[in-house]
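This is the structure I want to talk about, given as structure tokens.
Every protein chain of the complex appears in place save one, which is left out.
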Amino acid sequence: MINKVVPDAQTAVSDIVNGMTLMFGGFGLCGIPENCIAALVEKGIKELTCISNNAGVDDFGLGLMLKQRQLKKMIASYVGENAEFERQLLSGELEVDLIPQGTLATRCLAAGYGMPAIFTPAGVGTEIAEGKEMRNFNGKEYLMEMAFDADFALVKAWKGDTAGNLIYKATARNFNHVMAMAGKITIAEVEHLVPAGELDPDHIHTPGVYVQRIFEGKDYEKRIEQRTVRSR
Amino acid sequence: MINKVVPDAQTAVSDIVNGMTLMFGGFGLCGIPENCIAALVEKGIKELTCISNNAGVDDFGLGLMLKQRQLKKMIASYVGENAEFERQLLSGELEVDLIPQGTLATRCLAAGYGMPAIFTPAGVGTEIAEGKEMRNFNGKEYLMEMAFDADFALVKAWKGDTAGNLIYKATARNFNHVMAMAGKITIAEVEHLVPAGELDPDHIHTPGVYVQRIFEGKDYEKRIEQRTVRSR
Amino acid sequence: MLDKNGIAKRIAKEIKDGFYVNLGIGIPTLVANYIPQELNVVLQSENGLLGMGPFPYEGEEDPDLINAGKQTITTLNGSAFFDSAMSFGMIRAQKIDLTILGAMEVSENGDIANWKIPGKLVKGMGGAMDLVASAKNIIVAMQHINKAGESKILPQCTLPLTGVACVKKIVTELAVLDVVPEGGFKLIERAPGVSVEEIKAATAGKLIVEGDIPEMEI
Partner (left out) sequence: MLDKNGIAKRIAKEIKDGFYVNLGIGIPTLVANYIPQELNVVLQSENGLLGMGPFPYEGEEDPDLINAGKQTITTLNGSAFFDSAMSFGMIRAQKIDLTILGAMEVSENGDIANWKIPGKLVKGMGGAMDLVASAKNIIVAMQHINKAGESKILPQCTLPLTGVACVKKIVTELAVLDVVPEGGFKLIERAPGVSVEEIKAATAGKLIVEGDIPEMEI
């Protein structure tokens, strides 16, 4: 089996440079690649295009990179938890492409499955459709949306093995699986890195062929955005 | 949770009638819905269009339905194990649409994911491309292939629960997962039917929303086509 | 007049046995509390879960288990997790029977606007555009009137659209309205203590009133 292990986040992101297009897994703060984000903040590279469902919060997740003005452009579906984001957007410092969440996910799938474009009805008749090719199938209108082309995908899994196979936990799977498949180079950080052979081949969500580098992350904060509970 | 359990194969296929389009999971004889096929053979309905990667062998799998001349048309990628198939094809009794295996799988995916069409380079420059729309993306030619539209999908899984969630074993997953997603009505037969709650939600391959009927099959033969072994 | 929980309670009556349902953020989330126990209903959360359970007991929150509103939740017997592409795959393939979501505006032909106020608010559409473009049945939970006292039930939407000709039913603090194929809002029920006249006054779009309009039973 091919060994994909790198020692740490710093090593994993060492060849990510100014101006690149990066994908970040996660939904809200759930399942974000905390170690990779910290390494990119430390590295301080700029002019990045980021593809991520959300933009983090002011002091966590992609919010940390926004605060340092490392992003030139953000492609996301929902960014409503981030004052700094709104400030940079309104001031024109940050270019923003808001797209439907399913379109975001499916453009990742398209990249991972070698499909140059997909059709979706999401956004037909709205400003999202402006300038896009429309097409009617069976009486229904669809937009043609293009596969993403990202230099790197940075994802977080629960478990991974040395061959790069990944298993996610619960709803932390979200965009991590599709982005892992979509990146030209995919870096996976995992909570538990195990030797190849320890994961059941039937339980693997992302096969190792899609992962070029893997490392065990540390000090996971796993912050909760909306702590909702019921009383006993 | 919604209960999808039906008592047996006969009940499950009771509303499948002459002239319908059916999908059959499996690759060769691996992971085929043995109980459903037996029930359809018993039922004797005809003029069926079948979508299946292979056509079984002379005395097992879809070969049993071929022998009874229940099929009008076969959509498959490889049919090289079946003399009766070849006879019906050459005599013109059977209409056959041979398509690339990846195209077959992806047209299923398209149906399951609500995408009316997909693009693939498979078959460009060959007779498969005749009459199909071609399109150039980034300097490469692709064919536009349409999502399947099947009345029923008949699939086989290893384990399933009463809510219709499915888990496949090893390479018996093959087309079963994508066809389970693609059928307008999906019937799943499983080797082990368990109460909802017994399967780990992280291990489920096909969520129950895609499955309308489920039952525990019996007397699985699970025939091996090419028994290859090594000496100790 | 209904409060938010009243709107949720009334919408819950539209849910049938065997439905897969997607609940949006806000009032729609409250609908889960009023689905009758005897119905077998599965809630989909578009971040990757079928079979959404109630909030966890305090101390049992799992940061890896949230709903699309980023709230901590639980699973049920029979739940399944999946990735975002499959989630919107099943939405596009119309495997979800009912979508309930909020709106800033709804128009006579069923257009909905709920994601952007130009120059003021740009949170993004999240999964709403996918849901309204594909859902078999869409019910909107909303206030009839905005904070400035203006009707949100309009001849035409003024805000950027989320989807076109997709809303089938609206439940507000004042009324239940059906969006009819020929265009317009057909008054189906009045909220307790609310008169037809009050509903007329609060509705800028074409209101269709035929015969006696019953009061809601909730």
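Read from first to last, the chains carry the letters A, B and C; within each, the first residue is number 1.
FYI, a contact is a pair of C-beta atoms (placed from the backbone, for glycine too) under 8 Å apart; a residue touches a chain by one contact, two chains touch by 3 or more.
Remember, predicted model here, so these are calculated numbers, not experimental data.
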| item | value |
| --- | --- |
| Among the chains presented, those that the missing one touches | A, B |
| Absent-chain contact - pick from B:19, B:44 or B:125 | B:125 |
| Of B:33, B:100, B:164 or B:183, the one touching the omitted chain in the full complex | B:100 |
| Touching residue (missing chain; options B:17, B:134 or B:170) | B:170 |
| Footprint left on subunit B by the chain that the document does not show | 27-31, 53, 76-81, 86, 89, 96, 98-106, 108-109, 120-128, 158, 168-178, 205, 222-232 |
| Residue ranges of subunit A at the interface with the undisplayed chain | 1-3, 111-115, 161-163, 165, 181, 195-197, 201-202, 204, 207-210 |
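Keep in mind that, in the parts below, only the chains that are shown with their structure count from here on.
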| item | value |
| --- | --- |
| Chain contact topology (line, ring, star, complete or other) | complete |
| Leading chain pair when contacts are tallied as C-beta pairs | A-C |
| Rounded Å distance, subunit A centre to subunit C centre (Cα mean) | 28 |
| Distance between the centres, which are taken as Cα means, of subunit B and subunit A, whole angstrom | 33 |
| Residues of subunit C touching at least two other chains | 49, 75, 81-82, 85, 88-89, 91-92, 134 |
| Of all residues in subunit A, the ones touching two or more other chains | 106, 109, 120, 168-170, 173 |
